[in-house]
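I am attaching a structure below and will ask some questions about it afterwards.
Shown here: the complex without one of its protein chains, the others still in place.
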Amino acid sequence: MSNTFIALAVPALLLSSAIFILLFGLSSYYTKNRGYFITLATLFVSFIFASLGIGTKFSMEILPQIFNSMVVYDTFAATFISLFLLGGFLTLAIAKSFVDKTDFFTHESFVLLLFSLFGMVVLTMANELLTAFIALEIASMSVYILVGLNRNSLKASEAFFKYLLLGSFSASFYLLGMMLIYAQAKSTNLDAIAEYILHTELHSQLLILAGSMLIMITIMFKIAAVPFGAWVLDVYEGASLPITAYMAGVFKIAIFAFTLRVFLQDYITFDSVYDPLIIGGAVVTMAVGSLLAVIQTSVKKMLAASSVVHSGYILIAFASIGEATASAASAIIFYLFAYFISAIGAFGVLSYISKGSDKLIQYEDLNGLAKTRPIIAASLTIFMLSFAGFPSTIGFIGKFYILTSAIEAGYTALAFFGAITAFISIYYYFKVIAHLYFKEAEHVEVHYGYKVSLAFIVISALVVLWGGVGTSLLFDIPGINELNAISKYAVESLGL
Amino acid sequence: MQNEILFTVLALIAIVSSIVMISAHRPIDSALSFIVTLISIAALFGLLNASFLFVVQIIIYAGAILSLILFIIMFLNIKDENLPDEKYKNRWLLATSVIVAPFSAILIDLILRSDIATNSVPSESFGGIKDVGLMLFSKWILPFELVSILLLVALVGAVTLSKRSE
Amino acid sequence: MSLLSAIIFLPIFAAIFLFFVHLHINLVKIVYMIVTLIVAYLAMKLYIDFDAFSSIQFIEHHGWIEQYGIHYHVGVDGVSLGIVMMNALLMPLVAIALYKQRDKRGYWINLLFVQGGIMGAVLALDLMLFYLFWELMLLPIFFMIGLFGYGKNNFISMKFNIYTIFGSLMMLLSILYLAVEHKEQFGFYSFALEELKNITLTTTESLLVFSGFMIAFGIKIPIFPFHTWLSDTYRSAPMGIVIVMSALMAKLGTYAIWRFLFTLLNETSQELAPYFIWLGLFGLIYFGISAISQTHLKRMFALSSASHLSLIVVGFFIYNTYGLIGSSYFIVAHALSSAALFLMVAMMYERVQTYTIDSLGGIAKVAPLFALFFAFFALSIVGVPLTAGFVAEVLIILGAFEYDTLIGFFAATSLLIPMLFMFKTISKVLYGETNEKTQNFQDLRAHELVAIIPLALLILAMGIFPNYFIQKIEPTAKAFVDKKEAVYYE
Amino acid sequence: MLKAYMILSILLFSIGIVGLISRRNIIVIYMSIELLLNAVNLSLIAISADLAESSAQVMSLIIIAIAASEAALFMSLFVVLFRNRASLDANLFNILGGKK
Partner (left out) sequence: MSVLAILLLAPLVSALLIFLINILFPYAKQYLYTFFALMGSGVSGLLALYVGYYSYFEKEVFISHLFTWLSIGNFSIEVALKADALGSFMLLFVAPVSFLIHIYATGYMDKDKSYGRFFAYFNLFIFFMFLLVLADNPIIMFIGWEGVGLTSYALIGFYFKDIQNTYAGNKAFIVNRIGDFGFLSALMLLFLEIPSGGFSFSNIFLNLAQMEPSSLTLIAFLLFVGAMGKSAQIPLFVWLPDAMAGPTPVSALIHAATMVTAGVYMVARFAPLYNMTPEISLIISYVGALSALLAALIATRQYDIKKILAYSTMSQLGFMFMALGAGAYSTALFHMFTHAFFKALLFMAAGAIIVAYHHKQDIRELRGIQLPKIFKMMAIASLTIVAIPPFSAFFSKDAIMGALFVNGHVGIFMMAFVTSMLTAYYMSRMMFVLFFSKSKQEAMESPKSMLFPMMLLAILSVFAGFLNFPEVFGGNMHISHWLGLPDRAVLIPHAKELALMGINTFFVLLVIYNAYRKYAYTETIVTQHNDGLVANKFYIDALYQRFIVAPIAIISHFFEKWVSQFLIDNAINWSAFGYFKLGEIVAKAENGNVRLYALYMLFGVVFGFVYLYWSLRGAL
């Protein structure tokens, strides 16, 4: 299959499936289960398609005559697309109980999920600012609505309100930035902008600087970097658990995919200008995130706050891109994978034990889980360890790459700060483990059911472990080396 | 020269009416002054020979969107006493203006310092529907298609959110 | 799988197996015994096959994370051999002594896990692998304290965990810095001990890297002022883990000073040695004196351990043949003594349900065997002649005198200070009139004797015939000292 | 002339920001957001006129479409919020947040 075909097939599949469910949902043959499995199947098939592009190095523009070089398909895109398609698949697979038990999760929700993934696919492939923006808006808007799905819930509607309001606010910065860049470079194509930057002096790049600053602000907003990420706690809290997992794990990957592309192609020339800002942002993000995380009493909000911290870690790698391009960029990809698999697992567990209800899981609600549900407890423990960057989990390897790249770039102090933050994070992640194992709860026999969800949670946990120690020495399963190679290829395909 | 005068007048109208918009107590007042802003911006489009966009601006913005807002305002029928009691509104406005001032000042300074103006002479058909249409369907076909999906998403979303639960 | 890997992974895999397969508790104990005995057997084999005169041996070397030059690289030399042996020996004995007290699967699973973790950390020759095991062994300890601890065990296990991980993260930064420096200087990443020692660092860099390592080791040992987790943790932790911590984990910290700091940052270590010697001496006296006013047995022995560990640190930083050999001998000797003593305390707790010294008394009358062994192990901690601790202390003190007379005198206070509290403890616990708690004190049972007699015999053997054991350590130590002197004279 | 337009657009943009942050009435906040988009559009048209090339006009057309879709969402937001709380005061919506 040619790459062009795959590049077209993946979004087309998502889109057509979305529209099919939209229509099918009106017919009487529609049941929620069918919609669910169609969506799952779509995601799985498109994941398989996308993953064909992983591990080889290629880069091509899709139908350049028609699409006018606005989208490219390369290993980078293929890698990211496979990542978040897998993420979407896992989220949905784990959220089976949620899907079944909530009446607000209608067929439109599947449609929106597919649309958002479509948006992300395009965003990842976008090589032009406006296309990227529209794709981002498609994804964002779908997510806005997914957040507000439970329209009878005060929390959900409030979260929807805040996310929409601030999202639109930040989007307008993007547009202003795009306008300024266009005013200067007379183009919105990333390659053209890069070309322009390469061939001009600083005094004729002023508006590009200002514009890229504005675009960066939007990105910072989306990845919930302080001070633009104040929404994240509210929205994560208000949204249903699977949606939170989706935002934290999947959506973020897509944002970073675009960010990385922009960074590696354009920003890298302004490295000296932006690095201090990114470093400052990373520090503030990590600091505020961990400050918020330590005081939370609800696991979900703690994970929300800690996702801010993880964004901070990734910003460390972004800051290091200028000096240690290859290792930093692949570190970001690896870290994203590490974070997303852990986040999906962790939120999935929460969703699994809340049985689709709207309940905010407190630390106390985890008490005694190790006794009643040892497998679930062990999986959650593994995810927490991975978040905390504990060795033998994939989270540690991710953190290891990031800190290494920071040191390689000469930002040892930044790496030190990252380590300090990781140290603080031990508190809130291990608190979860402590509650799982050490606290007794009155014994209530709870039937959770949904063996499939459980199976996927366990699989995620195993992946987390394998990603931490895995080596092809033992079994012939791709391990750390292979993941690393994949991210290397992805970065190299950007033509650097 | 004539253009400059017109621009100044329209710009002043746009700015004043937008200031009125953000400072009016009742939303209906805001909406009405926002219409003035939109129309003055549309007029500026016209001044720039963008005739098609002029039309679009009037129809979609001043027409559709603003009607929708007015409709919503009427529909929700918020009484004056139910409006948020914005005691510190003016202080907020003032404070925010002070905060935002450096941002605008810096941007304006950068714009003034930059070398962006090419002062190309536009062709006859510039800004017309054909010109824009050709561009839309040739170079910008992909964003255009994507926007249609975006609208679909918004549509689905609006329906999902607004319908009464069974 | 070759010997060292088997020693490392057998307990870990057994632990994982036991976690997933729900066996009856008795079966769990049997599996535990079988596994630890196999490990002990393998360790014996290792000890016998160990060739004192070649340096690191039994090396295994496989690629792990290739892009970053991280390898699975393990090997054993004279120093690590001691800890490996202790680890292999103590684990089955702990089980024999405590098997009646503990009927929770988790207890044994965690102990198996921690055994593997410590083995890995001791044998690792790749810094990343070392870090992996170093952190991994924390986990079972965290669980053990939280699950089976006493008092405010949640808070304490959390505090312990956070405290030690702080150190680990500082060490991680140092490790990463070294690896990156290696890349800058040689063009590729490496985490192998052998390769990293070739890099050259500026003074500031090496100071920072050194302190990163030292914070981790210092917390684990602990040396002053990183000790405040210690007494609470020991007090709260279940005995199995107290033994692991005092007999093995803390020793690992001192071992790591030698293995990593002296290999990687030899010159910096030498430059900073005086400070750490003084810090160690201060700790020796400080912890010893702190212990005097303790009334809780576990807290007292915790501080006593800390005091002796400070002496071990002094011995290492003195860095001459006597100091190195003495400290490595002391690692083993103190592991034996403190493990045995804590076992005795555990047996005592099972009988009287208290750790408070003042509420005990007269045990010697009702339980002469218990009293005998308790007194013997307590005295072996004090370092009376014919016990292993004496030999070690003499060697360290000798080394200290060789280094500097004044330091020698301070090191020699280790003869005095532990005695001050140990003798009081012996008197109060064993002697005097019995009270209602101790009057029905049951003497040692057969399985308890089985557990502690080997320890007692080994302590005696190491005290009377030290030469046989020291021959395994001596060439390694000499090699280090020769190298140091070579550096020194360059 | 282009710079004048752009300065005007920046000013409008700033006014929009001020309105967005200072006002508690969500409808006014929404209108401020629309003002932000209009400000961008104004500049784009000016650039287009300056370049004598209609790409920027297409962009602004697309931005209007995006604004329309945003409008749809905001309308349904108003409905949802009003249905739940019978108010459109932004300050009232604070049950979520970073607090415990």
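When the chains are written out, they are named A, B, C and D in that same order, and each has its own residue count from 1.
Going forward, a residue touches a chain if its C-beta (ideal position, glycine included) is under 8 Å from a C-beta of that chain, and two chains touch if they have at least 3 such contacts.
These numbers were taken from a predicted model, which means no experiment stands behind them.
Although it is not drawn, the missing chain touches A, B, C, D when the whole complex is taken into account.
Only one residue from C:Met171, C:Leu261, C:Leu311 or C:Leu379 touches the chain missing from this view: C:Leu379. In the complete complex, the hidden chain is touched by one of A:Leu23, A:Ile66, A:Leu202 or A:Ala455, namely A:Leu202.
Within the set C:Tyr41, C:Phe188, C:Tyr275 or C:Phe465, the residue that contacts the chain not displayed is C:Phe465. Taking the complete complex into account, residues 163, 225, 227-228, 231, 286, 289-294, 303, 321-322, 325, 361-362, 364-365, 368-369, 372, 379, 384-386, 390-391, 394-395, 397-398, 401-402, 405, 408-409, 412-413, 415-416, 419-420, 423-424, 426-428, 430-433, 465-467, 470-471, 474, 478 of chain C touch the chain not shown.
The set of chain B residues touching the chain not shown comprises 96, 99-100, 102-103, 106-107, 109-110, 113. The set of chain A residues touching the chain not shown comprises 161-162, 165-166, 169-170, 173, 202-203, 206, 209-210, 213-214, 216-217, 220-221, 226-228, 230-231, 233-234, 273, 276-277, 288, 291-292, 294-295, 424.
FYI, only the chains that are shown with their structure count from here on.
Centre-to-centre, using mean CA coordinates, chain B is 72 Å away from chain C. The distance from the centre of chain B to the centre of chain D, each centre being the mean of the chain's C-alpha atoms, comes to 7 Å.
Put simply, the C-alpha centre of chain A and that of chain C have 43 angstrom between them.
Counting partner chains per residue, chain A has residues 130, 134, 137, 141, 144-145, 148, 151-152, 160, 183 touching two or more of them. Counting only residues that touch two or more partner chains, chain D has 2, 6, 13, 16, 47, 51, 59, 62, 66, 69-70, 73, 77, 80, 90. Residues 378, 385, 390-392, 397, 400, 403-404, 407-408, 412, 415-416, 419-420, 422-423, 426-427, 430-431, 433-434, 437-439, 469, 471, 473, 480-481, 484-485, 488 of chain A are the ones that touch chain C when the two sit in their complex.
Per the touch definition, chain B reaches chain A in the complex via residues 106-107, 110-111, 113-116, 138-143, 146-147, 149-150, 152-154, 156-157, 159-161, 165-166. Residue ranges of chain C in contact with chain A, taken from their complex: 19, 62-68, 72, 128, 131-132, 135-136, 139, 142-143, 146-147, 153-154, 157-158, 161-162, 165-166, 169-170, 172-173, 176-177, 179-180, 183, 189.
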